[in-house]
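The complex appears here without one of its protein chains, the remainder shown in place.
This part shows chain A:
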Amino acid sequence: MSEPTLSLRDLTVEIPTRHGILRPVDRVSYDIAAGEILGVVGESGAGKSMAGNAVIGLLNRPARIAGGEVWLNGTRIDELGREPMRRLRGKQIGMVFQDPLTSLNPLLTVGDQIAETILEHLPVSRSEARARAIAALDEVGIPAARDRVDSYPHAFSGGMRQRVVIALALCAEPSLVIADEPTTALDVSVQAQIIALLKRLCRERGTAVMLVTHDMGVIAEAADRVAVMYAGRLAEIGPVAGVLGAPRHPYTVGLMGSTPGASRGQRRLTQIPGAMPRLGALPQGCAFHPRCPRRGLNCDVDPAPRLDADGGRAACWYPVTETEKAEA
């Protein structure tokens, strides 16, 4: 197999506080291959965004990478300084966030913003950059791109702005795109358009995508593989049909049971008792054990087995097995 575009090895993010060190990302390892969409799911506070921000060197202080490695196309990038990291972000890593306005400069026309980015990273002339900006807007489905290239961001609807952001993220032809809740603020019909667009562009160009979302439906629609995070740790990872269709980790099972669309016809939704613990008060052993219906005698002492990049699928002592699934 060829080298993955992105590799995380035991990535750990720490936040020092007065009450001790918090670990919002705790030894997380996974790979994303070229042309692959990895969906990262989990509930609020699971550490999804923090992991993505660590990769692109945009952690807000006092959070910092405290351990592990990040590799992009065979180069280690977690130790790069500010300036090389900034260059890398535009050129090799594109970013799409929930609020398109955070990525757009309100004082520049969308065409100028895209052209600037192209000029900064690709050896082309100014007129060539403008032509490419128009082509990029056209490609993401902005109607009459040639006429709208000189408009300002506020003149676009929310869905159209997110298209512009995608054009901006992809214009320097990055090998990795990090999309953090890119459709959370959008209506379903626009969400479907944006997901289809991301999928198409990344397949065509072989871009690797880290798609961060709390929406299992979006993951089902878009991702090739899924990583489920709980309390800063990777709970389960695997192909989308496997993880969503036959989850092994008790947390993933619970998550699927609580999702109305996944438990069709049930009068009551399956509840996971309690709530995700705060980082400052993580339980001993497996962080999920107080809520877990499958916990065994060792679960409150032994930390759950950790998932290596090429290891098993669920970080659990008593995962749901294939035979159990067949009996159910």
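As a working rule, a contact is a pair of C-beta atoms (placed from the backbone, for glycine too) under 8 Å apart; a residue touches a chain by one contact, two chains touch by 3 or more; residues count from 1.
The rule is short, and it goes like this: contacts and distances are computed from a predicted model.
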>> Not counting the visible chains, the remaining one has a UniProt entry; which protein name from "PadR family transcriptional regulator", "protein-glutamate methylesterase", "ABC transporter ATP-binding protein" or "Ferrous iron transport protein B" does it give?
In response: "ABC transporter ATP-binding protein"
> Where the complex has a chain not shown, which of A:Ser2, A:Ser44 or A:Ser127 is the residue touching it?
Replying inline: A:Ser44
>> Going by the contact rule already stated, which one of A:Leu11, A:Leu255 or A:Leu307 would touch the omitted chain in the full complex?
In response: A:Leu255
> Which is it among A:Gln271, A:Gln284 or A:Asn298 that touches the chain not included here?
Replying inline: A:Gln271
> Any idea which of A:Gly52, A:Gly111, A:Gly159 or A:Pro182 touches the chain not displayed?
Replying inline: A:Gly159
>> If the hidden chain were put back, which residues of chain A would touch it?
In response: 43-44, 157, 159-160, 187-193, 195-196, 214-218, 220-221, 223, 240-241, 244-245, 254-262, 264, 267-272, 275-276
